[in-house]
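Shown here: the complex without one of its protein chains, the others still in place.
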Amino acid sequence: MPTTTSTSSSFSSAASSSGNRQADVFSRLASSDPEVKLKALREVKNQIIGNRTKKLSFLKLGAVPAIASALSDSECNSILVQSAAALGSFACGFEAGVQAVLDAGVFPLLLRLLTSSDEKVVDAGARSLRMIFQSNQAPKYDFLQEKNMKFLFSLLNSENENVSGLGASIIAHACGTTVQQQVLCDAGVLEKLVILLDGSLSQREACLESLATVLKNNPEAVSRFVGLEAGRYLSSVTELTKDRYPRTRLLSCLCLVVIYNTSPSYFLNMGTKSSLVTTLLELLNDHGQSGDDAALGLSSLIAEKEDLQKLAYEANAIKNIVDILKTGSELHPKRLQGLFLSLAELCSKLEDCRCSFLSLEMLDLLVNALRHKNADVRTAACICFRNAARSVKNLSAGRFTNDHVMLPLVQLLHDPSSSVEVAVLGALSNIVLDFSSPKSTFIEYGGIKQLIELSKSMDPNARCSALRALRNLMFLADNKRKELFYSEVKAQGFVSLISDPEPTVQEQALALLRNLVDGCINSIEFVFDEDGLILDTVGKQLRKSPQAHMAIQGMYVLTNVASGTELHKEAVMQQLFPQPQAESNNFMLKFLQSHESQLRSATVWTIINLISPSSPGAHDRHVKLRDEGIIPQLKNMVNDACLDVKIRIRTVLSQSMSFGDN
Amino acid sequence: MTESSSNGRRNENDETSAAVNRRDPILQFLDKIRPSGDAMEDDNEGEESPTELNAINSAGGFVIVSPDKLSVKYTNANLHGYDVGVAQANKPAPFKCLTYYFEILVKDAGAKGKVAIGFTKEGFIMRRQPGWEVNSCGYHGDDGNIYLGKGTGEAFGPTYTTGDTVGGGINYASQEFFFTKNGALVGKIPKDIKGHLFPTVAVHSQNEEVSVNFGKQKFVFDVKGYETSARNKQQMAIEKIFIPPNIGYGLVKSYLLHYGYEETLNAFNLATKTTVPPILIAQENAIDEDDLHQRKTLRKLVRNGDIDAALANLQDWYPQIVQDDKSVVCFLLHCQRFIEFVRVGKLAEGVKYGRLELAKFVGLTEFQDIIEDCFALLVYPKPVESPVGYFLEDSQRELVADAVNAAILSNKKDACHLHSHLEMLLRQLTVCCLERRSMNGDQGETFRLHHVLKQYKKMKLD
């Protein structure tokens, strides 16, 4: 095969000759002859523009510091322009390049170019700086320093569109805190930015991005922006959502999403809302970066807003998104994340959405996404599962309970990313809730063990979610499973969960315990293991005047324990009235006076179980409760605002009557 | 008319139209000078819109129109089908636009929620629901049906009640009614009613109350967005049409040739010849290029304000055009000469020139007003800022140059091209759009080249 040989030889020579050429150009960068140097700079620039591979190989050769020194040493405008352009290209869409450029210390050199009298030099400097500021690695810019603010305004005021665009890019990059937003607004930055809205394409885009950063989550800034010339610029931004350039349409949509999420009152107009939704949906079909960003924009727009979710649903959002996911081409992780999050939002509240989503048969795609190499995509897919599984109808149809779905979910419990863990726990809690078969599949895969592991995670969110899942898992579970679970946790484990530093974790731990001791007498015994260590801890926590949410779960634990034998009831009494009484005021009295009706209700339930007439010690316990002022307190509550509490109190008082108490 | 005609009837037509052209090919330039010529173009602005309800003509006794005339309330307990409380707007919906739209807010659906929104004609029976009678249309709140003047309604959209904002609109381009509820489009339905239509609301059970928004407040529905997407849809359909590639080149070339922009033409020819591959331009037969240079020279002279030289050259090259010293071309050139005197402040010479050359046109009806306007330039200390300042604008010179050019072209034996090809296409486009619009009762936007170009500039600069 002579052809093959010649081809392969030419390939290998190609690789080496290109390497040689690069080395050759590189060596000429350091030439003392300005002509040679200029030519080499242009060559490097032309080789790397648009070409990631070349950027990388020149980077490895050390081209960036070489170009940086050309930039700092030369007074020749052409050399300045070429070297700035080359550095800008290294920094364009190439993080390693940004790093190298910053490391080479060119930042002040590029800034210096902005003061040149040659417009081309200014352009080149401003463009390169803009590239750098598009990266997260760019240096933070301290707006609080007066000279910096002055400089920023000199940029924004510039006639040169690259320079004013740079000003806007700096804001978009560096403005993060409310204080910064405030300082910028007070300095009049909004007034400057809106002028750029009428400028060239690149000015407009930079302006929309920086507007979004200045307005984000800052109602004051938004009202200031909307107030400019009686809302003229809000209308301008709205109009730009119909622009002919997709990028402009996207950025103006994102700006509106920020405004909407910050101050929804400016969006009373349903038409604006629905056209925002439809524009974002249309942009999803854009193949480029705009389409990637549109997906996240959409999910942020409809997050926790039922009306917008409905609008999106009516605009056929689910079908659109699923169609894009089904195209089979490789999608950018950002786009996948956004699409799954949007689906998740759509399925968060509306049952119609869940059904239509599940009817499109894309569970396979979702399962694949669970294995995606990008953690954000995995997280989004889990959230999507969690919300879709809120559909009781679909859950009971057993859609999620096969191995195909459960295995990857359980595997994600080992995920290196804690946000994935939290999300998958959310999904699992919903799937394992209330149904027997998924629970067994889950347990088969060692899910319980994994959850217990996670309940010891360093991340409080993960602990909380793990406990929530376990709590669902223990709801109406049979004794076998409870024992399996308890044998893994043990009393000591429970004690540490109940005394977790995070109140939310404590609450979930108590809720889990409440489900664990619910039901048959045997399960109550768990809290008496190791000399009643768990019950003691519960009592201790309740006496520490906990938050209402925690107290509710604690009281239900006691309620459930008090539903047991005489021994159990007495143990509860011990917790309620320990010897010696530390405080003058019993915590039960406080709970009964709580604003939280659920806490009042839980407390009354405990009392009902304690003085249930069928048990022999009921009378004595009643006496104790009366002497401690509990029964008189209940008498004051016969007209409680909460119907449930009112009914329960009547039950207690009728029991009380039977003990001859009036 | 360059081709030999194939039937007699057309020959006849050709002759009449040619006769018309021969009589006044240059006369049109007089119209172009008159400032009113432009005002006509913006005739759709200033069309009046409804502002409030007609309180007098509403069904008295059943309905109370509020003092601000923007809401109605039904006071009676209703009895039968002839005691509906109807109120029309004080003016019909404007129609020289893409859409008309208004909204109502149901403040109280009353006992039965028999609220309706729609459009009716001027003589509508004010005791009937819109849609119950012929030539009316209504979207009813109690059943969500649309009524189009037949006995029964058709299923259309959701019902609406207290707290809902409902809108009614007309899309004149598609000749459809459309309705909205709470900012979302409910649906559309063909509009078969001709002539003026009044926005109309109706209430028909006790305590029903509705307020109307004719646009004073921001609409809940995004009408602008609706219009934009309607336009975009049309634009997309248009962009899909195939035309032969490079056809623009030939049109531009013949345009340059027609108006005698010789230098531009040469530069353009040179450039198209050197592209790779060269752009082939269909050969132009109608206008030979012999006189191009002369026409270009004359245009240049006029544009430079050197009218004397232009007249002298005309005398040499085209004596037949200036033979009749009362011709339109002569008139325009003399006027321009006068204007040029004014421009440089030589008023006395201007007056002298005017007496000599313009006096002979006084009394000729077609010129009288223009002469008066021209002489008015003398009255103002700053003529440029005066109401007749347009005479001093660059476009005036261009216009006179065009008139000279047209006179030369029309004087040729085979002269048939009063207009350039490009202009003929644009005229055809304008008439087609106008004609289509007139078949819709003159409703909808008109096509105007000026607006298309302005729109483009706006997109670019804003």
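For clarity, chains are labelled A and B in written order, and residue numbers in each chain start from 1.
Keep this in mind: a residue touches a chain if its C-beta (ideal position, glycine included) is under 8 Å from a C-beta of that chain, and two chains touch if they have at least 3 such contacts.
Basically, contacts and distances are computed from a predicted model.
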{"item": "Chain not displayed: protein name in its UniProt record (\"CTLH domain-containing protein\", \"Ras-related protein Rab-2A\", \"Protein phosphatase 1H\" or \"cyclin-dependent kinase\")", "value": "\"CTLH domain-containing protein\""}
{"item": "Per the touch definition above, residue among B:Lys91, B:Lys188, B:Arg231 or B:Lys300 touching the missing chain", "value": "B:Lys300"}
{"item": "Residue, one of A:Val25, A:Val64, A:Ala85 or A:Ile448, that touches the chain absent here", "value": "A:Ala85"}
{"item": "Where the unshown chain meets chain B, residue by residue", "value": "3, 10, 13, 16-17, 20, 28, 32, 37-38, 40-41, 237-239, 241, 243-244, 247-248, 250-252, 255-256, 259, 261-268, 270-272, 275-277, 282, 296, 299-300, 303, 394-395, 398-399, 402, 420-436, 439, 447, 449-450, 452-453, 456-457, 459-460"}
{"item": "Chain A residues touching the omitted chain (full complex)", "value": "7, 10-11, 13-15, 17-18, 42, 45-46, 49-53, 85, 88-89, 92-93, 127, 131, 200-202, 245, 329-330"}
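Operating definition for what follows: only the chains that are shown with their structure count from here on.
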{"item": "Chain B to chain A touching residues, read off their complex", "value": "180, 182-184, 218-226, 228, 232, 459, 461-462"}
{"item": "In the complex with chain B, residue positions of chain A that touch it", "value": "198, 239, 242, 244, 268-275, 311, 314"}
